[in-house]
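A single protein chain has been omitted; all remaining protein chains appear in their positions.
Chain nomenclature is as follows: A, B and C, assigned in order of appearance, with residue numbering initiated at 1 for each chain independently.
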Amino acid sequence: MRLKVQYYALMREQAGRSEEWLETPAPTPAKLFDELSARYGFTLAREQLKVAVNSEFSDWTRALAAGDAVVFIPPVAGG
Amino acid sequence: MRLKVQYYALMREQAGRSEEWLETPAPTPAKLFDELSARYGFTLAREQLKVAVNSEFSDWTRALAAGDAVVFIPPVAGG
Amino acid sequence: MFRLTPQPIDTGAARREILDAGAGGYVSFEGWVRDHNEGRQVTRLEYEAFAELAVKEGERILGEALARYPVKHALCVHRVGSLGLADMAVWVGVSSEHRGEAFEACRYIIDEVKHRVPIWKKEHYVSGDSGWVNCERCAAPAHA
Partner (left out) sequence: MFRLTPQPIDTGAARREILDAGAGGYVSFEGWVRDHNEGRQVTRLEYEAFAELAVKEGERILGEALARYPVKHALCVHRVGSLGLADMAVWVGVSSEHRGEAFEACRYIIDEVKHRVPIWKKEHYVSGDSGWVNCERCAAPAHA
């Protein structure tokens, strides 16, 4: 399944990119995170993050579909 | 005893003046108010007012001295 | 600092007075002349102050706010004279390291200013008459 992942802030720095299209067998955002964390060595644990799919907050266990855009959201610090 | 009285807002309108020097036997602001209320027909009762002597809040029972400046303060409405 | 002014309040200048590189938050309050009050249509207001005591009492309130809340700076400017609809009657600004205290101090200041500072306002109504706010019942002997 082909997906888009966008990276922000610390995740962007650790992934070394702002976005990428990738082919993955991960059925859920949780599994996708585990896969990418193994690849990039993210220092944040999944429990510290939220996730968005197609620009809306999502459960980690949602079923991903081809073409989905996924964003892992580290602790926010606006203001 | 010669005193100065300054009037503001509703008190000014009802007294028909902003200030006046007057000769009074009133030993306290309370007695002075009763005297002036009888003269001008103030519609506010003393319990609805505060009083200032020489530009500072005062008790109604303070002893007045010659030259004191007295202000009767109707309910405030700043802001 | 507490100030009275017969001129329109310059909020930009007032704000600059309390800017502080050590402050992370700033809260301001503005009181505007509303087009209505207690069911009556208002056309304009007149504010009158017992200036010497108003400034003293205003300064005391600001001092209390600075003592009670760990904020950096606090300033209040109150307009006097004739004001039209939507004109600004009062401005309060507070700068603080953390936002919570800035909100609390700003609210404390405006609440106390409204209750304690000897300033009065007379409302003029569409109907042509007028009245001193908070003195309505007292103003009419027939209602006493």
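We adopt the following convention: a residue touches a chain if its C-beta (ideal position, glycine included) is under 8 Å from a C-beta of that chain, and two chains touch if they have at least 3 such contacts.
Predicted model, so just to flag it, every value in this text is computed and none were measured.
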item	value
Visible contact partners (per top-of-document touch definition) of the missing chain	A, C
Chain not shown: contacting residue from C:Phe2, C:Phe29, C:Tyr47 or C:Trp132	C:Phe29
For chain C, residues in touch with the removed chain	12, 19, 21-36, 85-86, 97, 99, 102-103, 106-107, 110
Missing-chain contacts mapped onto chain A	6, 8-10, 12, 41, 43-45, 48, 52, 55-57, 71, 73-79
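One rule holds for everything that comes next: only the chains that are shown with their structure count from here on.
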item	value
Separation of chain B from chain C, taking each centre as the mean of its C-alpha atoms, in whole Å	25
Shared-contact residues (touching 2 or more other chains) in chain B	none
Chain C residues counted as touching two or more neighbouring chains	none
